[in-house]
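Yeah, one chain of the complex is gone here, protein chain that is, but the others are all in their spots.
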Amino acid sequence: MLNEATALEGGFSDPVLNAQSVFRAVMDAMAKPATVVEVDAVVTPPAPLGRAAGAVACALIDADTPFWLDASLAEHAALRAWLAFHTGAREMATCSDVAFALVGAPATMPPLDRFAQGTQEYPDRSATLILQVPSLEGGAPLTFEGPGIRDRVVLAPRGLPRDLAFQWKANRKRFPRGVDLILTTGDAIACLPRSVRLVEMEG
Amino acid sequence: MNAQASNYNFAYLDEQTKRMIRRAILKAIAVPGYQVPFASREMPMPYGWGTGGVQVTASILGPDDVLKVIDQGADDTTNAVSIRKFFQRVAGVETTTSTEEATIIQTRHRIPEAPLQEGQVLVYQVPIPEPLRFLEPRETETRKMHALEEYGLMHVKLYEDIARNGHIATTYAYPVKVEGRYVMDPSPTPKFDNPKMHMSPALQLFGAGREKRIYAVPPHTEVVSLDFEDHPFEVQRFDKPCALCGAEQVYLDEVVLDDRGGRMFVCSDTHHCESRQAAGHRGEMSGEALS
Partner (left out) sequence: MYVAVKGGEAAIDNAHRLLADRRRGDRSVPALTLDQITEQLSIGVDRVMSEGSLYDRRLAALAIKQARGDLIEAIFLVRAYRTTLPRFGHSEPVDTGAMLVERRVSACYKDLPGGQLLGPTFDYTHRLLDEELEGDPLVETGALRGGDQEPVMRVADILGQEGLIEDDGFIDPAAEPGDINQTPTEFPMSRAMRLQSLSRGDEGFLLALGYSTQRGYARSHPFVGEVRIGEVDVEVFMPELGFAVPVGRVQVTECQMVNQFKGSAKAPPQFTRGYGLVFGQSERKAMAMSLCDRALRAEELGEDLVAAPQDQEFVLSHCDNVQATGFVEHLKLPHYVDFQAELGLVRTMRSEYEQRTGEAVLETREAAE
């Protein structure tokens, strides 16, 4: 139902401590990439925005960070009103110049290089992409190595772009420029900071 | 003063500031060793007293955390006491002197002797985050050097040391290279502590308040002290073990005992020393040894 109440409800019940707990989960996940971390996702955003994605958005996005929604999310007015109310952030029509992007259908999302990559001198001026995936398990296994990972780690999310491996290698090649991904599903997240490398597996 | 605390938000900073710092922390983790600019706030303690570290700690701290604060390796130095008290007052968190029990350790100038563990966060207070600053005072220039990965100047400086002294004459804030990309200042820790940064299971966050920079080393990340093949990096060695707990291969403070040249050397890490003494280890000047 599209009414004011939907927009006002379902945010952090305790904005200070909820934001802290969600942020810590994201920090934890960013520090140990490609590892599934549970989020105490205390928000109930309007569908089809998931709880974890909604919680991460509420914890990180604000008036200083314009955001973009992919078509699968942007078509839901209630969801947009909810994000506007709970984050106070401006929604932008194009994806190329935003600090955050929320993607409901990663399989058909724009290529990673369409988002802000930062500059060689200021690589932090890049986009963080919050992708909502059907599951963080059961997809094609991807093996990663790099900072935050002891030896190697395998993550098998479903619903990512088919050419993700190719795109991720290009993203890594742009280092220190590049985007960082926060994959979300249900109450769980896994992060892929630009620093991690996809390992070519034999066979 | 206590009555004031209730007027302030949990962990002192307002939520907008915390979000800004949190975003900077995530970027810092994603680009290990790169100094992320952030809009540092004035804190109720002076610049130079650890405002960067305090802002980082305030932004990550939650009610379930257990906080340890050390300065010079010690939990009982005045500034460590003061910062610990600040967080007790504004966040009501549990504090500890135990390295093992802490979830967040804020430090100035040391890394604890006990190995850190997965899930722990070490927050460094940083005065001058730019390792190239003393070679090139201009931010616009050093930023370019990092962008181009142009670190020749740093190697020249270290090599000049060798030419003059026969060895590298940098003993603290010894520059490191993170994951083969960014040259980073480890903060003014003695170079003795540099190897502890390498592949540490803990997350290391660095906050420079006055200079408005945050940077990070994720867990299990390569941190290599700059050196030369013919002059490999070496850490300080002490001739004697700790006079109180007998520990070897730890960093020691020199304590002046009298005006006749009397000296003793004791652990700089007070918790490490106390735990060892509690476990029955004795040095040559501990009570038991003397009696």
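For clarity, chains are labelled A and B in written order, and residue numbers in each chain start from 1.
To be clear about the criterion, a contact is a pair of C-beta atoms (placed from the backbone, for glycine too) under 8 Å apart; a residue touches a chain by one contact, two chains touch by 3 or more.
None of the values given here were measured: they were computed from a predicted structure.
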Query - Left-out chain, listing which of the shown chains it touches - result: B
**Report entry** Selected residue (touches chain absent from view) among B:D64, B:E118, B:E139 or B:E160
**Finding:** B:E139
Query raised in the report: In the complete assembly, which of B:G33, B:G53, B:G73 or B:P175 touches the absent chain?
Result: B:G73
Report summary line: Contacts from chain B to the absent chain lie at residues 8, 14, 37-44, 46-49, 51, 71-73, 76-82, 85, 108-110, 127, 137-140, 165-166, 169, 171-173, 188-192, 210, 212, 236, 243-244, 251-255, 257, 264, 266, 268, 270, 285-287, 290-291
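Keep this in mind: only the chains that are shown with their structure count from here on.
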Query raised in the report: Just how far, in Å, is the C-alpha centre of chain B from the one of chain A?
Result: 31
Requested in this report: State the interface residues of chain B toward chain A in the complex, per the touch definition above.
Outcome: 9-11, 15-16, 18-20, 22-32, 34, 36-37, 59-63, 119, 143-144, 146-148, 179, 181-182, 199, 201, 203, 217-222
Report summary line: Touching chain B in the complex, chain A uses residues 15-17, 19-21, 23-24, 26-28, 30-33, 59-60, 62-65, 99, 119-124, 126, 128, 146-150, 175-176, 180, 193-195
